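With one protein chain held back, the other chains of the complex are shown just where they sit.
As written, the chain order gives the labels A and B, with residue 1 at the start of each chain.
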Amino acid sequence: MTPKLALKSVSKRYPGADVAAVEGLDLEVGAGETLALLGPSGCGKSTTLNMIVGLEHPSGGRIEIDGRDVTNIPAGKRNVGLVFQDYAVFTSMTVRQNLAFGLSVRRVARAEIARAVGEVAELLGMSDRLEARAGDLGGSQMQRVAIGRTLVTRPAILLLDEPLSNLESAARLAMRRELRRLQKEIGLTIVYVTHDQIEALSLADRIAVMQAGRLRQVEAATRILSRPAHTFVASFLGEPPMTLLAGRLSGGVFETGGLCLPVRSDLPDGRLTLGLRPQGLVPCGAADSALAGTVLHVEPRGPEAVLTVNCGGRKVKAVVPPGAAPAPGQVIGLAVPPGAVTAFDGDTNLRLHGSRITLGVPA
Amino acid sequence: MTDFTHDPAALADPPPRPAGRRQRTSAMRWLVLPGQIISLVVLVLPLLVALYMSFTDWSPTRGSLWDARFAGLFNYEELLVYDTRFVEAVIRTLFLAVTCLSLEFALGLGLAVLFLREFKGKSVLFSAFLTPMMILPVVVGYTFWMLFQSNGPVNQILGLFLGPEAMPEWFRSAPLAMIAVIVTEVWHWTPLFFLILLSGLNAVPENPVRAAMILGASPRQIFFRVVLPMLKPVIIVAFVIRAMEIAKLFDEVFMLTRGGPGSSTETVSLYIYKLAFNDFQLAYGAAAAFLVLVGTLAIINLMLLPVRDQLLKGQG
Partner (left out) sequence: MMQNRPLTPLLALVLAAALAVTLFPVFWVVMTSLKPPTDWNAAPAIWVPSEPTLANFRTLFDPSALEAYGLSGVSQPATPAILGSLLAAVLATLLSIAIGLASAIGLSRYAKLSKWTPLVILSGRMFPPAAIAVPFVIMFSAVNLIDSYAGLIAIYVAVTLPFSTWMLKSFVDDLPREIEQAAMLDGRSRLMAHLLVTIPLIKGGVFATTMFIFILNWSEFMFALVLSYTSVTTIPVQLAKYVTATAGTLYGVQAALAVLAMLPLILAGYAIQGHLARGMTFGAVKR
């Protein structure tokens, strides 16, 4: 089955810039799928979005929608919809005129426009606000108009730029539900751009993480937290994110800064980065693990508490039930079960697959 | 001009103590007092005198204004019913307003759109295009009077392209004199529209334009259906300001044609001036002025209606 959207080694360089904004991006989005493009600001996700809708032209590579090469097709003819972060509704028009805009500029028959507008207004629960001036609406209403305005044109793909970040938290929850309902009801293919991992995790089927213009990982939302493919993903996702220890493995000892840890694994000697998942670490007696140190502080977070432990100069985070939290200043050990540690290549920063590591058990 | 209500909370510093409130209110009173006094004495008082005068048959040759006979609405009736010269001047002024404002708007918009393009020397050209609106009306009137002389450069250029028969006496023909007035006004004030529209265009947010682009609108559709409606407030402001100036149009016409030939280019302001200072029909002239004021107020208010709230928000 052809993917709904395919980016094939797409790149974007701005004249005069040293670094490419987007480099060698390969990405496929299936029909009816919801994909979140996640990354910190400046990672190239907005540039990617603009290239998909046609507001910017890639410097290299191809963009395909429904198997058709649209790389050189102008923005208005790609059959994609974009909802802007600031909604960008036409404030001087009524809601009805906003919804009708996409069809009326294509000179669709008036009856057909009325029907389509009615349908979308119904879908978004805005039938009674059609004659209101769009500029007078509140934030989430404006966003409905912005979404509806694109839905009326029946886009192959709906793209949303930071769809929830301008909303208050209550409206944000409602809109999140609303988007999921829409996606189910009309089987839309949706691409979100966001810097907020909670938003990405709660809305998307799959998450594509970008950093410095490159795609670091595409993974199902349910698995990406436990299976980061790149140190950046490991350090960006999760709350708190993994503790990354960059160091060297030689002769069964992993040395990172002033910290030496015994390691049992099938990994070859050399540069290595280990990621410790805070949720996986278990406090124990100081003598029971090589990973031990003074508790620097304890941050209670309702159902859990986050410990920061100074292990030989490296700050390691661990999540524990609040009742089990040690006091700051106490010296504890942190047991590392095999599932809690992920190994990354010290040079490429990519995850090393298939290696079982046991860490920290005193020899 | 002092139509405001006190807002004790305007400069809120908590908690609002009675002493602080009184202090704030008195601060405002003292600050606006000089402006109020001078407006009252120099604007409102003469206006009231003029209003009273317009109901009398006073003329300076007949002694003091306060001894003049009360004439009721006689002056107003005379103006509206019998004075064809006044009615014609009103119609002519309206015609000038419509013609000049449309031309100024169209030309100013065209020029502003050109300035959205990228080219060298933009800031110098921007200043150059603003030059006309900085020049005083009397000089503008005088300059165009020179340009439109029968042996002046306008005729010289016309003759070059259209032959010697296209070198008319501009100020001896009613329609030609009118054209000269319109050209002068449009030259003088197109820069204002250019300036206001360009700053409006530059302030148009990018995303609605891009949204329209993605929805499939052509550049022309984007301009007329998305961009122009967003400029509506500034366009109305520009029209209001210019409409007010046309209602008072005097200096340029005085220098160009003195209202001639005959009264064929006479604006209401020029007519009122002639009534008062050439014919000394002061009471009659005052009545005419009040009719013009009421008419202008009504028109301006209608024009402002759709944007008044927005303007207030912007100012308040």
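One rule holds in what follows: a residue touches a chain if its C-beta (ideal position, glycine included) is under 8 Å from a C-beta of that chain, and two chains touch if they have at least 3 such contacts.
No experiment lies behind these values; they were computed from the predicted model shown.
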Visible chains that the absent chain touches, using the contact criterion stated earlier: B
Residue, one of B:P46, B:G63, B:G262 or B:P306, that touches the chain absent here: B:P46
Listed residues B:L96, B:L111, B:A180 or B:I214, member touching the removed chain: B:L111
Contact with the hidden chain (one of B:T56, B:N75 or B:S269): B:S269
Which residue of B:L176, B:L228 or B:I241 touches the chain not shown here: B:I241
Interface residues of chain B (partner: the chain not displayed): 1-7, 10-11, 13, 23-25, 27-32, 34-36, 38-39, 41-43, 45-47, 49-50, 53, 65, 107, 111, 114, 116-119, 125-140, 142-147, 149, 151-153, 156, 187, 191-192, 195-196, 199-206, 209, 219, 222-223, 227, 233-234, 237-238, 240-241, 244, 247-248, 250-251, 254-255, 268-269, 272-273, 276-277, 282, 285-286, 288-290, 292-293, 296-297, 300-301, 304, 308-309, 311-312, 314-316
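In this section, only the chains that are shown with their structure count from here on.
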Complex contact set, residues of chain B against chain A: 205, 207-208, 210-218, 221, 225-226, 229-230, 232
Complex contact set, residues of chain A against chain B: 53-55, 75-77, 80-82, 84, 86, 88-93, 101-102, 105-106, 146, 149-150, 153
